[in-house]
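A single protein chain has been omitted; all remaining protein chains appear in their positions.
Take a look at chain A:
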Amino acid sequence: MAGDAGSIPELDQKKYDSGEQVKIICLGDSAVGKSKLMERFLMDEYRPQQLSTYALTLYKHTATVGNKTVAIDFWDTAGQERFQSMHPSYYHKAHACIMVFDVQRKITYKNLANWYKELREFRPEIPCCVVANKIDADLKVTQRSFNFGKKQGIPFYFVSAADGTNVVKMFREMITRAVEYKQNPSDFMDEVLQELENFDLEEKEDPEADEVGLKTESPELE
């Protein structure tokens, strides 16, 4: 599977290597409000590109960080979360990750651990945050401390896509962190994935090659 990373034909992910292109991914369960958050942040700019074959939605955005203009692609799932796991190309070359849960549904908070684990398998070092969405449903939740972010050492935001609370602040901070990370990356995972891609190409010449062989290789590479 990992060998397929970056192979979505409509999306040349090589562009994310250039200085001005940033990729930020969203993770979280179905119906936690990931798309609603994107829409609230982008407002009129909101022009999603649906790639339904890949259960993927892309939102393009331009931002200025410092004195530099950057083009950001936000990657949002379009039902891919149903498989409890994302295709490796979703994580490939990502510069930051926004993890969302619904404050009204405990299961979506509990599942953050799974999403975070999968994220770190592919992107051990990229900036990440936890977003508690739908606080407009019951503002009292903001008096509670949710430990997941603290425990993983990542920022935590109480937000509402409906009334807009902290949505723009969260996105702006994540964009800044994504750009900083890009300027000073500490992940070797891109190189590892590159290796896996090469490996896959070699393997393909052998019709007997078993894809499972790839999976068993990857833990040793961590």
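Rule of thumb we're sticking to: contacts are C-beta pairs under 8 Å (C-beta built on N, C-alpha and C of every residue); 3 or more make two chains touch, one makes a residue touch a chain; residues count from 1.
Just so it is clear, contacts and distances are computed from a predicted model.
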item: Protein name, per the UniProt record, of whichever chain is missing from view ("Ribosomal RNA-processing protein 7 homolog A", "Squalene synthase", "tRNA (guanine-N(7)-)-methyltransferase non-catalytic subunit" or "Centrosomal protein of 19 kDa"); value: "Centrosomal protein of 19 kDa"
item: Candidate in contact with the missing chain, chosen from A:Ser18, A:Gln50, A:Thr69 or A:Gln104; value: A:Gln104
item: Residue among A:Gly79, A:Pro124 or A:Pro185 touching the omitted chain; value: A:Gly79
item: Option from A:Thr53, A:Asn67, A:Ser145 or A:Asn184 whose C-beta touches the chain left out; value: A:Ser145
item: Touching residues (missing chain, whole complex) on chain A; value: 29-31, 36, 43-44, 79, 81-82, 84, 104-107, 109-111, 113, 116-117, 134, 136-137, 142-148, 151, 158, 160-169
